[in-house]
Structures are given as C-alpha cells and as structure tokens.
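Heads up, one of the protein chains got dropped from this complex, but the rest are sitting where they should.
For chain A:
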Amino acid sequence: MSYAYLFKYIIIGDTGVGKSCLLLQFTDKRFQPVHDLTIGVEFGARMITIDNKPIKLQIWDTAGQESFRSITRSYYRGAAGALLVYDITRRETFNHLASWLEDARQHANANMTIMLIGNKCDLAHRRAVSTEEGEQFAKEHGLIFMEASAKTAQNVEEAFINTAGTIYKKIQDGVFDSFGIKVGYGGIPGPSGGRDGSTSQAGGCCS
C-alpha cells in the first residue's frame, strides 16, 4: 500500500508494563493477555491518516528486561517516535523512567517525539502512581503524556496517533531531518517535508 510517510516508532519501558499489549491493541484492536514475553524485539505496523495523508507506522516493540538493554539500545537508531510506558500499578516502573529516557536521549535522534504512557489505567483500584505525578514528569522532560489501558483500549489510538501528529507537525515546520521518516510513494506533502539536515536548527528537545 502506498503511503506518504513511514514513521519508525519504538516502544520502551520496564518488562511487564504492557508494551506488547499496547501494540496489539493498536494494530489488531484486541487485548490478548496470554501472549509471550518479548525477547529482543517484535514488529507491528499500521496505516493511519494525518491531514489526509496516509502514514505508515512501523512499530518496534522492545524487550523491557534490564539485561537486554545492551541489545535494545541498538534499536533506537532512526526512530521518529517513542512510546515510553510505565505501569500505574507498579511504582518501580515509574521510578525507572529516568534511565529509559537517558537511553533514548543517548541512542535516538534528538528530535524523536516521546510519548509517556501510564498504562493499565483500568486498574484504578491498584493505582500506585497518580496522574499528577505522570503529568509532572512529562512536563519536566518535555514529553507528551497520557494514561491508557491496553485492556480497555482507552487512549491507545490517541497515544499512537497523537505522536504521529506531533511528528508530522515537526516535518511541516521543517524542524525534523529525515531520520526515522521515509517518504513513501504518495509524494512529499509539505514544502519542507523530509528535508535533510534541519535537525540542528531545532535544537534540544521538543514539545
């Protein structure tokens, strides 16, 4: 199928926070609690439409376990967007966000759009991290934030699509280089679309 852009996404976060479930909910619109834990990386893809342009999301669902980090670090290269996920019922997954962010900053393109997701918000009765804390962390680090549930599908579409919207806007604004974005057969939509070498102008992180 033809598309105007292809965005590479990467989903990161501690093991068991629900990265694979989020991906499956987004690509297949179902919650499958008995799938296997992730070793290395798994892939998913879906077409979305932004500004009437078909955009293909190629999503890398990575393994969360600490000891796989040296491998997973090699997956960041070229990602346009990242979903950084924690589990609102397990505080330690929230506490580890800083180290995930550090990995992302070190190994990904500086202009990568990062969406922070507090997953499993259907389990409100077991909540261990408040919404405000999530918001606060996102604000401090210049991330977009949402609470979501892979189980009920709440905010799952929004998380993936809003991220794409932000990336798309960066392209329109010319603040993005071609990293993680491939121009598809549909042609180049904006005057500055897919322009190379503009990263430096953008500087720092983005919001």
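The rule is simple: contacts are C-beta pairs under 8 Å (C-beta built on N, C-alpha and C of every residue); 3 or more make two chains touch, one makes a residue touch a chain; residues count from 1.
Here is the rule we go by: contacts and distances are computed from a predicted model.
Protein name for the hidden chain, per its UniProt entry and selected from "Ras-related protein Rab-20", "pyridoxal kinase", "TBC1 domain family member 15" or "FAD-binding domain-containing protein": "TBC1 domain family member 15". The omitted chain makes contact with just one of the residues A:37, A:98 or A:124: A:37.
In the complete assembly, the contact with the undisplayed chain comes from A:8, out of A:8, A:56 or A:151.
Those residues of chain A that touch the chain absent from the view are 8, 15-16, 33-37, 39-43, 63, 65-68, 70-71, 74-75, 77-78.
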